Each structure stands twice: as C-alpha cells, then as structure tokens.
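Worksheet: one structure, shown below.
Heads up, one of the protein chains got dropped from this complex, but the rest are sitting where they should.
Chain lettering (A and B) follows the sequence in which the chains are written, and residue indices restart at 1 in each chain.
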Amino acid sequence: MAQSATLRPAGLPDDVRAMLAEVAARRPRVHCITNTVAQNLTANVLLAIGAEPSMAMHPGEIVAMLAQADAALVNLGTFDEQRGVAAARLMEARDLLRGPVVIDPVMADRSPLRLEFAMRLATLPRAIIKGNRSEMAVLTPFLTKEITRVTTGPVDEIAGPSGKRSINAGHVMLARVTGTGCAAGAMIAAFAAVDADPVAAAAAALTCLGLAGEKAAATASGTGSFATHLLDALSGFSDRSVEEARSGEAR
Amino acid sequence: MAQSATLRPAGLPDDVRAMLAEVAARRPRVHCITNTVAQNLTANVLLAIGAEPSMAMHPGEIVAMLAQADAALVNLGTFDEQRGVAAARLMEARDLLRGPVVIDPVMADRSPLRLEFAMRLATLPRAIIKGNRSEMAVLTPFLTKEITRVTTGPVDEIAGPSGKRSINAGHVMLARVTGTGCAAGAMIAAFAAVDADPVAAAAAALTCLGLAGEKAAATASGTGSFATHLLDALSGFSDRSVEEARSGEAR
Partner (left out) sequence: MAQSATLRPAGLPDDVRAMLAEVAARRPRVHCITNTVAQNLTANVLLAIGAEPSMAMHPGEIVAMLAQADAALVNLGTFDEQRGVAAARLMEARDLLRGPVVIDPVMADRSPLRLEFAMRLATLPRAIIKGNRSEMAVLTPFLTKEITRVTTGPVDEIAGPSGKRSINAGHVMLARVTGTGCAAGAMIAAFAAVDADPVAAAAAALTCLGLAGEKAAATASGTGSFATHLLDALSGFSDRSVEEARSGEAR
C-alpha cells in the first residue's frame, strides 16, 4: 500500500461505510487458520470492525468450526504440521463451507511446500487469493479467471469475475507492524461474508484498512502507537458507519 | 461484564486492594496452558498485577513446571494435541499441585471434545470453573457443590463452598479486545493463589478487571488504546495498592 503525502478527506467511501454497517449488523464469524505471530492482531482487527474471530485448529473439531463459520481465512505464515492438517480438513469439508475462503500464500514464492498448498486451496469454492507481487507471480499461472485475485503493493490490484479494481490507499508504516497484511486477509473475508461480489468486498476492505493506516500515521509517534491508532481508527470507522446507518433508517 | 453509564468512585474496594498487595508481595507463579491468541495479553495482565506467568507445554517438563507453580490455568481456546497432552499430564500430576486450578471451558458448549476435557479437569482439587452462560449451562449438571463456579455475563455470578457473589463491573469494550476473558481466568488464579477462599478471590479478580475496564474506557479513543489503557489501569491499581499497604505498615 502506498504512502500518501496528504491526508484524504475524513469521510469514508460509501461502499466501505455500507459494508462496515453490514458487518456490524450481521457479525460474521471468520474462522482463521493463521500464523501464531499475527493471530492476536487479526482477532483484534476483526473485533474492531464488529466481526467475530475463531481460531481453533484441532483435527477433532476443525470441520464443525468451519461448517458453522460465515467465512474462512487460510494464511500460510508459520505453516506447520498442525496447520497442514487443518488445511487438509478444510479441503475435505469443501461442500460444507457456506462462505468465501481467503487464501494468503505467504512466501509461496520461496517455499515449494507452501506453493503446493496454495494451489490446492485455490480450488475451493468462492476462493479469494491475496498475495504480494512475488507470491501472485508464481501462483497466477495456476488460477482460473473465476478466482478473485488480490495483488497487494504500492497500488493494490484486484481482479475477478465482476471486473477489476485498483486501490491506492495506505501508508508505509503498515509494513513496519507485523501482521497487518495477514489482518487485511481477515478483513477481506469478513467483508466478503456480507457482500456477494468478492471484488467489491476486497476493494472495500483494502480501502478501509488503507485509510485507517493513513489516519493512524497522522498522529503516531512511532511504530508502537501506530499499531494502537490503527485499531482505534478501524473501530471508530465501524462505530461511525453503524451510527450513520441507524440515523439513516430513523429518517 | 456490564457497561456502566457512570464512572465509579476512584477507590478500589478494600478486598481488591488487599489481594493486589498480597499478589505483589508474594509474586505467585501462574502456570498457564492457554490459547496462542491470548497468551501475550494473559502474560502482560499477570505481570501488570505483580504475578509471574509461565507457559511451557512440552511433555518433558510440564509436570515439573506445574508442581512448582502457585496456581494453574487451563483455557480450552485453540485446544490442540499439544494442549491435550499438557492437560492430561496435569490430570496425572493432580497430587503434586500445590495451588488452585482455574478451568476456562471456551466453547465447551459447541465442541464435545472440549466438554469432555472440561469435565475431567473439573475433578482436580481446588478447581474453579469460569465460563459464560452457554458454557456453564452444559457443564453445571456435572459439577459438585464443592467446585467454585464463575458464570460471566452482564452481571458475573460466583458460587462455591463459601457462598455466592454477584459482580456488576466492567465495560462492553472488554468484549472488543481479544483475550480479556482468558486473562480474567489468569487473574482469578493469581488471586486464588494468595487467598484461601476461591469465591472471594474470584469476586475480587473480576471486580478489579471490571473497574480497570471502566477506567480504560473513560479515556480510550477506540479498541486499540482501550487495550493499552486496560494494562495501565491494572498496573496502576497494583502499584497504588502496594504503596497503600506499605504506608499502612509504616503507621
């Protein structure tokens, strides 16, 4: 995501506000098979926008957890045997899934093990693949055009069945806090749980996180307070969108 | 825990202050078998109140770690095979335990695997079971009256051998930060390590966390700063209680 020299106007785009209000109203449960480094921030980002995180991975309960979830995330960071088993169970339970699945192929460009898993996961129904340029470069040859593809970078590029979008929001500070990219995947899953168009959902999620990053950077004193302000910005965006939706209904 | 419209008076109840001073003086080590999402916040909450966290789970050392701890916590969030083995070792070492054991049956109402484990753990000496209403509803039929039962909710209800207590403290923001409920279990364990009455210990721990939540919410700008202020409030409560205990001794 790009650094912007000037702050954007305070208002959030309409599509972001609408989806935030919808997430807060429906509280989608997003089941995350994600890395231990990013688990805490990912859960807090989902809670900040009104979604409900769950993170169980035991082979004896993962299928039940996934079947009841509104969306799923598989992030290949700190991939290990336990996560491998959990991802395999997700593959077997493909017909039980009732929502979209976001796949974040962390370092699939450097690890054949992860590339293999990412390719298999990409065959899941309603799959959305989100990676950086290097990761997407190795994966794209194997992806059909029905799959939503999100390539993050200075400008984020989204392509899928409903068309293409470019998102130019964000701040370099986002790269100096661990787990923000992983949390972006979880936000895409939460938005896609409440919107049938995965391209629109991914665009709104990345715009929302990027604008929160810009807002946080404007007042942060370093990387520690940036992380704190990022969550504050996200929960503030959510609260304001809910209030606006309510006052709109009341009119 | 309930949202309170008005802030309580600044002073902490006497029992909370006394237990905080005792925890800081004795520095109980609380051995936590807990989920990866909440480990960091749980450790920081224990450190904030002057207790000492430990979190080892290797089968080759868990018994030695538990036998030397002043209290234990078993939280069934992100329950996995490693945690299953650790919990089984805890069961085997029941006669070596020298302190109370808090059991947090996270989602035991949704997972037969977790319910089974929670029922077995509830047979440990000095067990304290802390869950939300749904979790406690499935477990209560299996619990004897000697077991301390903590049911969290808008008002927390505590029942055990020494009687019953209701706690009306807290703030809705506590539910928007991951791991606060898990950290509450660790606080109960730390307080129960220094007080022989588990009902009183649980009441003081939940009051302390609830008041810290109210204090944090009064100055937070969102969910990020709320988490930061929550730890600030807890460490401030602890520091102040230690100072008051010292000045009381000096008189």
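The rule we apply is simple: contacts are C-beta pairs under 8 Å (C-beta built on N, C-alpha and C of every residue); 3 or more make two chains touch, one makes a residue touch a chain.
This one's a predicted model, so the numbers in the text were calculated from it and none came from an experiment.
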| item | value |
| --- | --- |
| Sole contact to the chain not displayed, among A:A18, A:V37 or A:A245 | A:V37 |
| Sole residue of A:R110, A:R133 or A:R246 that reaches the chain not shown, by the stated touch rule | A:R110 |
| Option touching the unshown chain, where A:C32, A:A87, A:V101 or A:A227 are the choices | A:A227 |
| On chain A, residues whose C-beta touches the chain left out of the figure | 35-38, 40-41, 77-81, 84, 107, 110-111, 113-114, 175-179, 220-225, 227-228 |
| Footprint left on chain B by the chain that the document does not show | 36, 39-40, 43-44, 47-48, 53, 55-61, 64-65, 68, 82, 227-236 |
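As a convention for this text, only the chains that are shown with their structure count from here on.
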| item | value |
| --- | --- |
| Euclidean distance of C-alpha centroids - chain A vs chain B, Å | 32 |
